[in-house]
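With one protein chain withheld, the remaining protein chains of the complex are depicted in position.
We call the chains A, B and C, going by the order they appear; numbering starts again at 1 in every chain.
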Amino acid sequence: MAILNTDRIITLKSRYSAVRKHSVSICTPLQIEDYVVQPIGDVSPPKWHLGHTTWFFETFILQPNFPDYKPFDPQYNFVFNSYYETIGARVIRTDRGNLSRPSVEDIYRYRAYVDSKMQLFLESDRMTAALEDLVELGLNHEQQHQELLLTDIKFILGHNPLFPAYSQEIDLSPSDQDPASMIKLNAGVYEIGFDKESFCFDNEKGRHQVYLHDFEIASALVTNAEYREFIEDNGYHDFRYWHAEGWDWVKQTETVAPLYWHFIDEKWMNYTWNGLEEVKMDEAVCHINFYEASAFAAWKGFRLPTEAEWEIASKHFNWGERWEWTGSAYLPYPGFKKEAGAVGEYNGKFMINQMVLRGASLATPKGHSRNTYRNFFHASQRWQFTGIRLAK
Amino acid sequence: MAILNTDRIITLKSRYSAVRKHSVSICTPLQIEDYVVQPIGDVSPPKWHLGHTTWFFETFILQPNFPDYKPFDPQYNFVFNSYYETIGARVIRTDRGNLSRPSVEDIYRYRAYVDSKMQLFLESDRMTAALEDLVELGLNHEQQHQELLLTDIKFILGHNPLFPAYSQEIDLSPSDQDPASMIKLNAGVYEIGFDKESFCFDNEKGRHQVYLHDFEIASALVTNAEYREFIEDNGYHDFRYWHAEGWDWVKQTETVAPLYWHFIDEKWMNYTWNGLEEVKMDEAVCHINFYEASAFAAWKGFRLPTEAEWEIASKHFNWGERWEWTGSAYLPYPGFKKEAGAVGEYNGKFMINQMVLRGASLATPKGHSRNTYRNFFHASQRWQFTGIRLAK
Amino acid sequence: MAILNTDRIITLKSRYSAVRKHSVSICTPLQIEDYVVQPIGDVSPPKWHLGHTTWFFETFILQPNFPDYKPFDPQYNFVFNSYYETIGARVIRTDRGNLSRPSVEDIYRYRAYVDSKMQLFLESDRMTAALEDLVELGLNHEQQHQELLLTDIKFILGHNPLFPAYSQEIDLSPSDQDPASMIKLNAGVYEIGFDKESFCFDNEKGRHQVYLHDFEIASALVTNAEYREFIEDNGYHDFRYWHAEGWDWVKQTETVAPLYWHFIDEKWMNYTWNGLEEVKMDEAVCHINFYEASAFAAWKGFRLPTEAEWEIASKHFNWGERWEWTGSAYLPYPGFKKEAGAVGEYNGKFMINQMVLRGASLATPKGHSRNTYRNFFHASQRWQFTGIRLAK
Partner (left out) sequence: MAILNTDRIITLKSRYSAVRKHSVSICTPLQIEDYVVQPIGDVSPPKWHLGHTTWFFETFILQPNFPDYKPFDPQYNFVFNSYYETIGARVIRTDRGNLSRPSVEDIYRYRAYVDSKMQLFLESDRMTAALEDLVELGLNHEQQHQELLLTDIKFILGHNPLFPAYSQEIDLSPSDQDPASMIKLNAGVYEIGFDKESFCFDNEKGRHQVYLHDFEIASALVTNAEYREFIEDNGYHDFRYWHAEGWDWVKQTETVAPLYWHFIDEKWMNYTWNGLEEVKMDEAVCHINFYEASAFAAWKGFRLPTEAEWEIASKHFNWGERWEWTGSAYLPYPGFKKEAGAVGEYNGKFMINQMVLRGASLATPKGHSRNTYRNFFHASQRWQFTGIRLAK
């Protein structure tokens, strides 16, 4: 059983502390009431995110490994569990918005309690390399929830009729896109997937060959201006651009623009971190779902890149402001294996009826992105910071 | 235009102040998070009740009658409107639980603002007898919401897996029921309905004759002990006692006991204002719906009284701990007329598919009950403080 | 045990035969395919009606009373049972339209088989006065289904895009309404309910006193012309006339006219037994639900009569073309008692959330109507031959 050396311990403790603090700093601009609500099933209340990420460390690190560890509150397991079927009964996701207790203050006390125990544990002689990996997974898990926190906070505030701003202090504003050119790559056998020493999720593992045909990919993301052209050319009313399922979605939801766009007094307004503002036309379009990304591409005479094309081409363009929809379904890489135990449920169980997104977004924590990262959502979801890069 | 004399003004101002304060005192034991959630459509978030009752005075008294009145926030009309179709667009009821803003603090400031303007207005020379009636309606409206506040708070806390207590300080505990005897009344033409000078709702007006047959009515409410017998005699599994619709409800919801009852470690526990406690068998059964009340009566070989029977017999028994289900559908009294304008929507529009409840509950504010009062709910609802009185 | 005399037997056998034949004659104009479909849950496939009415005699008369009776097919109990909870598992109502077998031919053979056994049984010495009552109930049950057969056939054909005619030969056409005058009746204690020797349903039994106030009731039904005025005066777009529930129904279903009305080429067309025809303005309006009847009355400054008013006044006007909505909820008469056994489920279990209709319709079999008859439907239902009589 490998004991960690002092340097590694110091680094890990410091990293643990930094990641944990970042979750709290994301919530600083909130009022207590904002922590509680859940407007749709996809969105979790911020206080749930804060509790759930803490529960991960309590359940997978402290309880099984730290002798005499006393849970902060035994009932929290029931409240903050998510989809891990091996860990007792779970709360139905859409019920999260009904729970006024534990209070926000209780949850911050829960975080402080678990953090202090974790700091003790990390420097104890119970700490092993295998557990270091699990801590690292916990920290990456928390970073995923940091992105979700921002995504969900935007939804909660952006669906309030008062359109409150989030914060003027946190800089999450996108840059203007440069004019796009097409980057050409040649056919051949390429390699994709993660093969470094550092952390990655199980779904990226297993670097492997793929055959790519000649393709072209845009150097920049589709802008709001370009997307407005699609709207004005009747794109949401012409079934020819849409998947049958996407067309049903358009008609049923009566969608005519990206999420957060509102046509007010003859102008397209956009709910942003600063409240309601006029749409900035040179920014990358955001908050569109796969159906919309795909319909836009069809209207433009292009297509979405596959995830392999994206990964191979990614060194030739800037990325990181939007999660970019690909034309690839979320499926296991060759040789994919679920890990044993509850942690093994992490990714594989979602490999059906989801599309892959590549890149990262402005809400992604620093250090949590890489060009092999495989994000995934259902084709209908658009509350994420999603965008479009065209290919041919 | 009748100007009010000083005494009447002082009385009204003092009554206004007392009623408004009582709403706040009901919420004192709450944490901020408890004000926000809406677990089911029937339940409104406490902060919505506080805002909505305030909106009533702002919309119906201050805006049309107080010159130069400046609304606290023009968007609040949209947020705190309820079902009054004549007053602009309304929020879909089930959306109330999604709104984190206005914050609880904002709403208390809203209340303070409107209360100060109301105090000015009540003593101004704009105040008339007709407006006094409207203020009185607003205060009775607020008292109705005080009862709903308690009802909804119990639901919110009672459906939290931590089962938090509400408050030890507020005394809302029921008394033990005396053994019931049957009170006999003779057939004949009787009069029911309200005919006094003081306030009543439009649905009670129009005192009128009804013919009653000989009947008997119980001197006391059905107790938890009696209801447990029904449960133990398989009452929830024998369709013969149930309306077809009630039977569908039982099977679909898999109900086997009153709301808030939990069978834990071989004991029937009950969520009360003090948290989870063993069921007190001599108290009146509570939180059952019309289907259950009716099935219980059928099992016992009795029936529910009609609302006319109840009103005529009410001077012969104690009432006021439970709203009591009657066998009467909620329909207009002879000669019922809707009043003009938004206030006219108050009651008449609900006169379909609802059953009448008579009496009052422990959550009813003092002075807000009378034996002509007609409460009404859908046969399936059981979050109210409802009980059973048998008849024959 | 009372044995029937020969005359009574001959009469009963002949009546049995006549009623049973009438069901078949209603179906004569149908094509096989028309017997099978179930466009909505309220409508049953005609072949189900033919089987279910036969099942009644097999289940309640032949099986328990006729020695050595061999069921035509033991599985038919499962297929043709309806809502009688005491008789085994029931088919979910909305599933009836999925069953292609038993075929129409099989069901006619089932009818012939049961009819021949019934004729034998009726003249056997097993036949008693109690059983005669049960046979009579079965025949009245079948007559109810004859009306439903016509109602459902109209729905099936009238919701087919080809709008096929039913039959030119069967005369079910309504008469023109005379101009209406108001009939005045004085307040007092009246008696309603059935008290004759002949057959009635359990819900009409128990003749009893009611107190009526002075009232007026129209001598004729509301015509299509009058109803068109309501439509043209924006009646479907003004919430003030509607119950809250009715208004939700209007908005959700986007209803703007009675069922079967279609606005084509600037004319109101009506699907009738002869296919699509222009609306005949002097006929009584038909196929409106309680919400519509009630909103129309409110618009006109009238109300619907109570069922007691209707019954007392009925000798003063013609009725029998439309089932007429009353303002009375369907509730038990004083002293109402469920009968024991499966037959006891006949009516009482539906006494919640239904409104009473009085009268009869052109689809009601001859001899199956009386002024004490209590029909009932949910306030939203309009596939029946319903109409409006105003009161004040």
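By definition in this document, a residue touches a chain if its C-beta (ideal position, glycine included) is under 8 Å from a C-beta of that chain, and two chains touch if they have at least 3 such contacts.
In this text the structure is predicted, and so the values were computed from the model without any measurement.
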item	value
Which displayed chains the hidden chain touches across the whole complex	A, C
Candidate in contact with the missing chain, chosen from C:P39, C:P71, C:G188 or C:G206	C:P39
Which residue of C:K21, C:K70 or C:R101 touches the chain not shown here	C:R101
Option from A:S25, A:Q209 or A:N234 whose C-beta touches the chain left out	A:Q209
Residue in contact with the excluded chain [from A:Y16, A:F290, A:F317 or A:Y373]	A:F290
Touch criterion as defined above, residue of A:P39, A:G158, A:P174 or A:G246 at the omitted chain	A:G246
Residue of A:S23, A:S44, A:S314 or A:S328 in touch with the missing chain, whole complex considered	A:S328
Hidden partner chain, residues of subunit A it touches	83, 85-86, 187, 189, 208-211, 213, 239-240, 242-247, 290-291, 294, 303, 327-329, 331-332, 334-335, 344, 349-353, 355, 379
Residue ranges of subunit C at the interface with the undisplayed chain	31-39, 47, 75, 78-79, 97-104, 156-157, 159-162, 164
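The rule we apply is simple: only the chains that are shown with their structure count from here on.
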item	value
Between subunit A and subunit C, the fewest steps along chains that touch one another	2
Same-residue or different-residue interface between subunit B and subunit C, half as cut-off	same
Intercentroid distance (Cα basis), subunit C paired with subunit A, Å	58
Chain centre separation in whole Å, for subunit C relative to subunit B (CA means)	37
Where subunit C touches two or more other chains at once, by residue number	none
